[in-house]
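Some chains omitted; the rest stay in position.
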């Protein structure tokens, strides 16, 4: 296994600038708990979210979007059929799509569905350690939506999964590891309060999708998304008193952070 | 075309007072991204939101509500059938209903559905320029949920649509134009941050519905709703540092603003 390389803040700064110039349209098929927060995170970031959910509309919309996010947190039969249609359409149109396999491995039905989708060549996959291990076929087991193991324990699984799917895999936790199966980038930092607000992981997956819309190097693009969320979390923690004010400050930070802040944080 | 008349702040103040006294029950069939924010906006305003979504319940509930909102942002087949039932029931019971045609013109399925609903005589229609032009049958085309043209470019379309449907049409943007097909009211102001928070447009449509519940003059009522949102946006912008704190301050402002503030802003 290659040793992880630390993220380059300079590169992340360039990626953020490119994203804000492009304002990519991100088609989100996500769970209904986090849809509002996800939209607000994408707007703060400078992207254009759109939640088009019906099977009748998801396919044509995925074809015109800059990126597609598929998050199975509150999967239903109808939503699964919209996701199948959207993913097929995205693949045909060349729209990069990102998978967030929420609680995969805990429940058999969504696990089978995620494995079915993997064949459709996602550009990126973001999950916690339990989820990435479950997707890779390594026993781990989460508890509800939470991981029971640290991100470093899932790094081998992440590399195998990345190589098998031809995708960039991000396994997030105290340190985020981002890999294409060969190289590994590591992003440290963040804040424990990110775990106390629902949807921060799901929104990071939406940011990952947004970054893949307009960047030639998906490994770096996904790492830049992870870096921005970690830095925004650190900034928000300094300006908040609990999880309510943290979520507010996180959106403010995502809108305010710029390339200089990223370069200063990861010199 | 008549020249737009500026809104009367005094009239808006009277409308707000009447709404707060009546506390109208507003039945919202809206998209699942904005449902919580919409409910909080209506509560802050002084109205009573209720999201009753099943086809089995939407029809009886629309008949006892003070107003009905139909927003097609995350339209599904099941929701469309609830909307059809609710709109028919509202029309029979004399409950005024408001249409928010999110992203109409971008996707064929919802476009056909919106045209079908138009026959049922909405009291009000609120959309951005792209949406109003698409509903009126004028080519425009949005990008996802965003308009690509300014509100003033949709004024002719808004007037035609209003006359054809017998509805008040609000085309919102940097300046909001509100028309019944003959008269036009203009409301200027607001703040760019309203675009950085998901659901501010959708929530304005819910406010429009609330104002139509208890006001004899729908043209003025819709303009008053627009004015209140613009003024709340201006107030919130002064008290916030980014889109997160702006959304919080917007709800505070909607609850705090009174007739005196409206009269001072549009003397």
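By written order: A and B. Residues from 1 in each chain.
The working rule: a contact is a pair of C-beta atoms (placed from the backbone, for glycine too) under 8 Å apart; a residue touches a chain by one contact, two chains touch by 3 or more.
This structure is a prediction, so every number in the text was calculated from the model and none was measured.
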(request) Given the 2 placed subunits, let me have the overall number of copies in this structure's complex. (result) 3
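Throughout what follows, only the chains that are shown with their structure count from here on.
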(message) With centres defined as the mean C-alpha position, give me the chain A-chain B separation in Å.
(response) 33
(request) Please give the residue numbers of chain B that touch chain A in the complex, ascending. (result) 31-34, 36-37, 73-77, 103, 106-110, 143-146, 195-199, 240-245, 247-248
(request) Can you check the complex and tell me which residues of chain A touch chain B? (result) 25, 32, 35-36, 39-40, 43-44, 48-54, 56-57, 60-61, 65, 78, 247-256
